[in-house]
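Dropping a structure here in structure tokens format, bear with me for questions.
Only a single protein chain was left out; the remaining protein chains are all shown in position.
And then chain A:
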Amino acid sequence: TLRLICTTAAVQRKNVGASGPEKYTEAFIKKQIEEFNLGKRHLANMMGEDPETFTQEDIDRAIAYLFPSGLFDKQARPMMKHPTEVFPEQRKIQWGEDGRPFHFLFYTGKQSYYSLMHETYEKFLNVQKHQDQLTAQDLPLQKEKRNLAGSRWLTKIELEEMLLEKLSDDDYSRFIQLLEKLVALPYADMEENYIQKFSKEVPVQLQKVVIEPLQYDEQGVAFSTGEGKRKTARATAVVYDNGTGKITVNGTDILHYFPVLQDREQLLFPFQFLGRIGKHDMVCTVSGGGRSAQAGAIRLASAKALRSFVTEQEVEFMRQAGLLTVDPRVKERKKPGQEGPRRKFTWKKR
């Protein structure tokens, strides 16, 4: 076998399940499951809880308590999970004791892929036959389109995991084309169950975020709050309606708190984008970070607070403008053997 020397992460990420016959025997897996269950009961006993009602979350908490670790990578910490999650799925041996394979397509090499294609094409032909029957009886054709907007097909890697064998890009694209053709037919909803196995929902980003309604204070003035952060700075902003555009930060005016023009421009940005410069008053508190980080944090907080005053379409515009996203840039860690995060020591020839 060829060993690749210079590889990228994408290439190295191989589907372990598809890489050949099993490395773990069934008996081994069974024994692991028994040991896991026994260990679960022991753990429940140790923690003083009831072994019968000990769930996976309890196990995680118990392990985190007994073996505390300061490692950043969650997957490097000690964990105790069911063997089916730990050991990846693998194909069982596909031939019997006499050496005769079980599946009729075994000698094609990609048996599950071709059997899948056969099944899908069978469904396709069924739908076409049904359609022909109905046109022969002169009944009108129903045109009910599936909602393709919120769904996507499985990716190549997901399909590989499902079939437990390697696919090539060409194979994958042919399969997707066949599925598209099937869905395009008028009576495809007969096979809806089958198609749903290969499609996934893609929720629109915005539906997850809940916009809070406006609150009203004593005088009846509407206001709303928002929180924001940038680097190490945390800010909370309260935006009042019917204002004159006055902004107070930590009790002082913005002219005094942010003498630099750049910071004040950052604060101006959400209001200018919505065209509401002189209409709102704002009172904010901010702590941590430096001058620029505090300005960015207040900007995010005020944009989040302004969402309650504004229509949904404008909220979507704000999101696309980047006003509602937390800036993920933080100071990068210094590595050993280098002077800074990226800078290496001066290279001396001798």
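By our rule, a contact is a pair of C-beta atoms (placed from the backbone, for glycine too) under 8 Å apart; a residue touches a chain by one contact, two chains touch by 3 or more; residues count from 1.
By our rule, contacts and distances are computed from a predicted model.
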{"item": "Chain not displayed: protein name in its UniProt record (\"Ragulator complex protein LAMTOR1\", \"Cyclosome subunit 8\", \"Small ribosomal subunit protein mS29\" or \"Trafficking protein particle complex subunit 6B\")", "value": "\"Small ribosomal subunit protein mS29\""}
{"item": "Residue of A:I254, A:A295 or A:L323 touching the missing chain in the full complex", "value": "A:I254"}
{"item": "Per the touch definition above, residue among A:G48, A:G96 or A:G275 touching the missing chain", "value": "A:G275"}
{"item": "Residues of chain A in contact with the chain not shown", "value": "245, 253-256, 261, 264-265, 268, 271-272, 275, 277-278"}
